Each structure stands twice: as structure tokens, then as C-alpha cells.
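Omission of a single protein chain aside, the complex is shown with its protein chains in their original locations.
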Amino acid sequence: MSVVRILFFYFAFVILLSAFMGLRQRSPVKALLWILLLFVHIGGLYLLLNAEVLAFLQIIIYAGAILVLYLIMLLILDVREEERSMLYLKNWQSRIWAGLLVSFFFILGSLTFVNKHRGEHTLDKLKEVGPSKILGRLLFEDFTFPLIILAFLLLVPLLGIGLLFVKRRQDGSA
Amino acid sequence: MGLLNGYLVLGVLLFGIGLLGFIIRRNLIMMLISVEIMLNAVNIKLVALSHFMQDLKGQVMTLFVMASAAGAVAIGLIILLMVYRNKGTVDVEKYDLLRED
Partner (left out) sequence: MVLNSNDMVHLALLSFFKGLIVLGIMLFHAAYTVYAERKIIGRIQSRLGPREVGPYGLLQPLADLVKLLTKEDILPKEADRFLFKLAPLLLLVTTIVNLSVIPFYPDFIIADVHVGILVILAFAGLGVYGVILGGYASGSKYSLLGGLRSAAQMLSYEIPLTVSLAGVILAAESFRLGDIVEAQANSLFGMNLFPQVIGFLVFLICAFAETNRAPFDLPEAESELVAGYMTEYSGFRMGLFFLGEYISMYVMALLISLCYLGGWSLPPWMLSLLPILKEIPPVLILLVKVYFFIFLFIWVRATFPRYRFDQLMRLSWKVLIPLSFLNLLIVMFFKLLT
């Protein structure tokens, strides 16, 4: 067992455990803390895959921004622990359908998966130029157009928030 | 080759857990979180394939997923806030204005 293998199994175990615990936890704040553990460990998994930039971006974006927004929203709205509803018990068919769907795609994927493609970014090349530099060049030279579209996509929520506050000010309601 | 299958199976399991959470939980916030978990499961697969196939395009895709997820969260939370103002709850079972009975 190499170190990488041991680390992978540790990360995989914690990721699955924290996702499971997070989704069965009834107190929303504690659930979010399990999810925080999940996101940080996914960042660790990216470190094993030589994606350092992505690993820390994962922590900055998911743990540092998205989850904090959820947490603040949770505390502002004063969400109580949710009751176990009847739907939770009645709704077993949809769970089975979901399980079947995922396993169908899993089987389909593993049957048709071809591991032939080899790109030009080998480890030696990454070490020579620097991984973040290669990633940046790829992002800003080969993917310029998707990047611009993404920028417009991100502009929409910004405008939405702005519109919301302008409207609220006109209403005079807090 | 090595661990690629491990990463792929991990991605599938995580996606399954996320989907299950999306179905089971009745709390709108937790449902949105489940969507995030599913996106992360896909991200793990993308990065793993990118590493084992020696092509950084997978990482670029992951970056795009992350950025659009951040945008989606902003929109989703605004909608959540507005719905909460109207209904006073985040329980999706209580959103039944269009139900007939």
C-alpha cells in the first residue's frame, strides 16, 4: 500500500461518511458542518490528483463562500429542526427509482467507458512549466468563449440582487 | 492506471447519496445542499479523469462547474428568501398553493 493509496481510502471514507451523516442529521446547522468536512476533504482528494489550484479553489469557493452563505441564511431565517414528515415514510418508491436510475447510469457508464485518450499534459510537462501556468493558458486561450459566457452567467445573479434591493427601496418595505 | 476506478466509484456513490438526500429531505436549504453534493461528485470524476488521462481540460471543466454553482447558489438563496417571506417556512411540503384538495 503506497501512501497515496492509504490517503485516497481515508479521504474516500470521510467523504462518504460525512455526506451520509450530513444528509441524515436533523439539525440543519450540524448538517452543514458535516458538509463542510465533506468539501474540505474533497479539496484533499484534489491534492492527491495533482490539482493544487483546484483544491484550494474548492475550499475558497465551496467552503469559504457557498456554505457560509447557506449558514448565514439558515441563521437569519431561524430554521428549526425539521419534523419527520409522512412523506418521508410514504415516499419509498421514488427512492427506489432514484437508486435504479443511478445504478443504470453506473452500469451503462462502466460498460461503455474507454480509457484510451491520452492528452499532452504529462506530469513532466506540468513540472517543467508549472501547473497553474498551464491551466491559466488553457483557460484563457483555448476556452475564451466559454469563459465570457460564464462571466455573463455570473452577471445575472448580481443584477438580480441589485434589482431586488432597488425594488425593495421603492416599496419602502424593509 | 491504479486508482482511477476507485475515484469513479467514489463519484457514483457520492452522487447517489446526494440524489437520495434531494429526495428525502423536505427542507429547501438541505435540498439545495444535496444539489451541491451531486455537483461535487461530478467534479471528483472530472478531476480524476483529467489526472489519469493527462489532459487538463477536465480541470477547466471543473472550474466552470464551480463558478456556475456559485452563481446558482446566489439565485437559489434569493428565491429561498423570497419564498420564506411569503410562506414563513422552508418546508417544501407546505408549498401547496396549487394542490386541489
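Each chain carries a letter (A and B) given by its place in the written order, and its residues are counted from 1.
Assume a residue touches a chain if its C-beta (ideal position, glycine included) is under 8 Å from a C-beta of that chain, and two chains touch if they have at least 3 such contacts.
This one's a predicted model, so the numbers in the text were calculated from it and none came from an experiment.
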| item | value |
| --- | --- |
| Left-out chain, listing which of the shown chains it touches | A |
| Which residue of A:Leu75, A:Ile149 or A:Val166 touches the chain not shown here | A:Leu75 |
| Hidden partner interface residues of subunit A, rising order | 3-4, 29, 33, 36, 40, 43, 52-53, 56-57, 59-60, 63-65, 68-69, 71-72, 75-76, 130-133 |
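The rule is short, and it goes like this: only the chains that are shown with their structure count from here on.
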| item | value |
| --- | --- |
| Rounded Å distance, subunit A centre to subunit B centre (Cα mean) | 6 |
| Residues of subunit B defined as touching subunit A within the complex | 1-4, 6-8, 10, 12-21, 23-27, 29-30, 32-34, 36-37, 40, 43-44, 47-48, 50-57, 59-60, 62-64, 66-71, 73-75, 77-78, 80-81, 84, 90-91, 93 |
| Residue ranges of subunit A touching subunit B (in the complex, touch as defined) | 4-5, 8-9, 12, 15-16, 19-20, 22-23, 28, 31-32, 35, 38-39, 42, 45-46, 49-51, 53-54, 57-58, 61-62, 65-66, 69-70, 73-74, 77, 79, 82, 85, 87-88, 91, 94-95, 98-99, 101-102, 106, 109-110, 113, 115, 117-123, 134-135, 138-139, 142-143, 146, 150, 153-154, 156-158, 160-161, 164 |
